[in-house]
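One protein chain is absent from this view; the other protein chains keep their places.
Right, subunit A next:
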Amino acid sequence: MAKYIIKRFALMVITVLIIATLTFFLMNLLPGSPLNEERSTNEAVQQNLEAHFNLDEPLIVQYVLYLKSIATLDFGPSIKQPTETVNSLLSRGFPISAELGIWTILTAVISGIALGVFAALKHNGLIDYIAMTVAVLGISVPNFVLATLLIQELAVNRDFFPAATWSSPAHMVLPILALATGPMAIIARLTRSSMLETLTQDYIKTARAKGLSPVKVIIKHALRNALMPVVTILGTLMAGILTGTFVIEKIFAIPGMGKYFVDSINQRDYPVIMGTTVFYSAFLVFMLFLVDIAYGLLDPRIKLHDEGGG
């Protein structure tokens, strides 16, 4: 197990490094630079600024400096917001984004599984049809459309929830709904089909033949097996939710990391782009790692320490 974790950790570092490198060179391929919009500044100031942010160095030197900043976890100052460092933006934005993300995941997973299980148990009944109709809608409507609809219906037309910002639990309802509905629908459908399949398995018959109660048969014997496929797609869903937060934070004016990330790209704020990208990718890679561990814990047939021959 320890060996597996070390190996996975090394892989994670390499993955993040590759993402960071790609981002660095792609970013420099983008037309424009953080400073050249400000034509008004005179030549000397411009050169001073470039020197200050090391933009006058050859690209390879910049790259090495940048790697150093990753290694020391200090991404330096923002170019566009001189009073801010990248780290201060991250530490301010991340808790808010994390809050949005965690609530979204929890909402999606819990309600998705519950919906899927009920639909499977009431197979071909009314609950099943309703749940699956909701699921199809949830999958096909993009989150930004849903967000706009929710704001229009529940915040503007009816004053149920505030329309924007992130200052009280009531403010959190609409963005979480907008972001969670898609993943919830995917989880519900997957849970339903996997549950239906699991319920026909022989070991379910064995469990029933033992005289166990239906609740015990479903929770102990069926659910755990039925959730395996759900766990496998959790990583993909998390990546989706993470990118979803960019859009949702923008729509609801939530001051999270996503907002800084999108703004930084628009403004070519190199250090912020790099810092947020590295942070996002490290975070996601770590989440995927947790999902793998969870899968190994759920399914005893998967031996983590045996994987990859190591």
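Just so it is clear, a contact is a pair of C-beta atoms (placed from the backbone, for glycine too) under 8 Å apart; a residue touches a chain by one contact, two chains touch by 3 or more; residues count from 1.
Please note the rule applied: contacts and distances are computed from a predicted model.
Colleague: Would you kindly match the missing chain to its UniProt protein name, picking from "Electron transfer flavoprotein subunit alpha/FixB family protein", "Ligase-associated DNA damage response exonuclease", "ABC transporter ATP-binding protein" or "Putative transcriptional regulator"?
Modeller: Going by its UniProt entry, the chain not pictured is "ABC transporter ATP-binding protein".
Colleague: Have a look at A:Phe9, A:Tyr129, A:Tyr203 or A:Phe286 and name the one touching the chain we're not showing.
Modeller: Final answer for the missing-chain contact: A:Tyr203.
Colleague: Have a look at A:Leu154, A:Leu212, A:Val247 or A:Val262 and name the one touching the chain we're not showing.
Modeller: For the chain that is not drawn, the touching residue is A:Leu212.
Colleague: Of A:Ile19, A:Ala114 or A:Leu298, which sits in contact with the chain we cannot see?
Modeller: Within the whole complex, the residue contacting the unshown chain is A:Leu298.
Colleague: Residues on subunit A that touch the omitted chain in the whole complex?
Modeller: Contact residues on subunit A toward the absent chain are 201-203, 205-213, 216, 220-221, 224-225, 298-301.
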